[in-house]
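Apart from one protein chain that is not included, each protein chain of the complex appears where it belongs.
Presenting subunit A:
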Amino acid sequence: MTAEEMKADGAPLEGVDITPKRDEGVLKVIKREGSRTESPMIGDKVTVHYTGWLLDGTKFDSSLDRRDKFSFDLGKEWPNQNCFENFLNWKKYIHNHFMRFVKNSEDFRQMTPREANSPSWEFTLKCEVIKAWDIAVATMKAGEICRITCKPEYAYGSAGSPPKIPPNATLIFEIELFEFKGEDLTDDEDGGIIRRIRKKGEGYSKPNEGALVEIQFEGRYGDRMFDRRELQFEIGEGDNYDLPHGLEKAIQKMEKLEESVFYLKPNYGFGSAGKEKFHIPPDAELQYEVKLKSFEKAKESWEMNTEEKLEQSCIVKERGTQYFKEGKYKQATLQYKKIVSWLEHESGLSDEDDTKAKSLRLAAHLNLAMCHLKLKEYSQALENCNKALELDSSNEKGLFRRGEAHLAVNDFELARNDFQKVIQFYPSNKAAKVQLVTCQQKIREQHEKEKKMYANMFQRLADKDFKSADTLQTSHPEDAEMKNEQNGVEDKLEVDTET
């Protein structure tokens, strides 16, 4: 179509208002009915040919001239859930009324927005293409050709898009929709994981490797549902939960509260091995319907407000404890460290929050101390005990664990002091009493050993003139003895675990 033809068609500003706001920002005229009844869904990859003109008839762009169809992902970015539901209602509404419009356009134009029962449309659409396109293409059917007239607010606005689109330009497009298909999530775009979004999620963040996700899902093979669960797991550990790796990959592309259907090719599903447990034969194509209920990704400290920090701290504390119980001390420390990093320098809290933050920090340091003891990282254990005792100088666990840390590095006197303090504040603490006895015993042993050593030393000094080489040898057995003692302490610690 040439610009002349377009003008000859009559005033270009004709058409049906298809904007959710009903502000006549996008007017649509169907030039050729589509062949199918389905319209593309959000996130679908849509393929079109198009030509665009300015109001004065200047053609500014055409995919036909480029001899290349144009593809893009249909309106992905919705500010919030309500908007999405509104959008669905609105699509239904447009669908219903377009049918009528085709028969009798007058009817439609006389309808007021109120009659159309449109919800409130206070949102902005953000996506790959200008707003007008997202709105218009979502109403099209495969094979359809339409012409849309777009007000600047739905196109390039007051800024324009130099060098071709001047400020405040109304644009006219003729669009032909060829096909649309679910979004391909694989890296090589081999069609191995196809997504169709049922319900748009919130925000832009997605779970990354290692993120803890909570999902609800159904897996189907043909018509048979073979798996249906609610599950919480860490991305990367899906194998332990009988999830195909393609599904894990897919989950990493989901937004919070998104609901999607994924079509997995065999190599992204259970592959040539199949899955005995679910009676899945080799090389089966699978279909999963997933809702991402929540997930947790590490946020930068500055990104969080106090409330979030406190809330997240509680969550990671729980998780840390879980890891601890499973004997995953290293992972547990990572969790507890998060709490410290979030809350350590948080200032200006209300009294209530301050109390909460303090108790969380205290717990974090105490648990960190325990983990480090388990990992035999005694200096870090000590450091955390000290931090905990800064917050609460007579804390039972803090003192006890510091005692253990001291004991582990053979600082018997320091250890004794700590255990004594524990007993002084908490006379019923039996473990401390046992440790205190151990300490005293060790101290005695040490004394004796020292005595021997000094005695030896004098002996050696006396012998020095004869054989200096002998002295070196005598010190070795003692070293070995010390190491054994350390191991002995370790064994006792295992018994005393508590969090």
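Going forward, a contact is a pair of C-beta atoms (placed from the backbone, for glycine too) under 8 Å apart; a residue touches a chain by one contact, two chains touch by 3 or more; residues count from 1.
One rule holds for everything that comes next: contacts and distances are computed from a predicted model.
Name of the non-displayed chain as stated in its UniProt record, restricted to "1-aminocyclopropane-1-carboxylate synthase", "Glomulin, FKBP associated protein", "Succinate dehydrogenase subunit 4" or "Transcription factor PIF1-like": "Glomulin, FKBP associated protein". Only one of A:D187, A:D223, A:E276 or A:E352 touches the absent chain when the whole complex is considered: A:D187. Touch with the chain that is not drawn comes from one residue among A:D17, A:D61 or A:E214, which is A:D61. Although one chain is not displayed, subunit A still touches it through residues 50, 52, 60-61, 63, 66, 68, 70, 72, 77, 79, 124, 126-131, 133, 156-165, 173, 187, 189, 203-205, 300-303, 305-306, 347-348.
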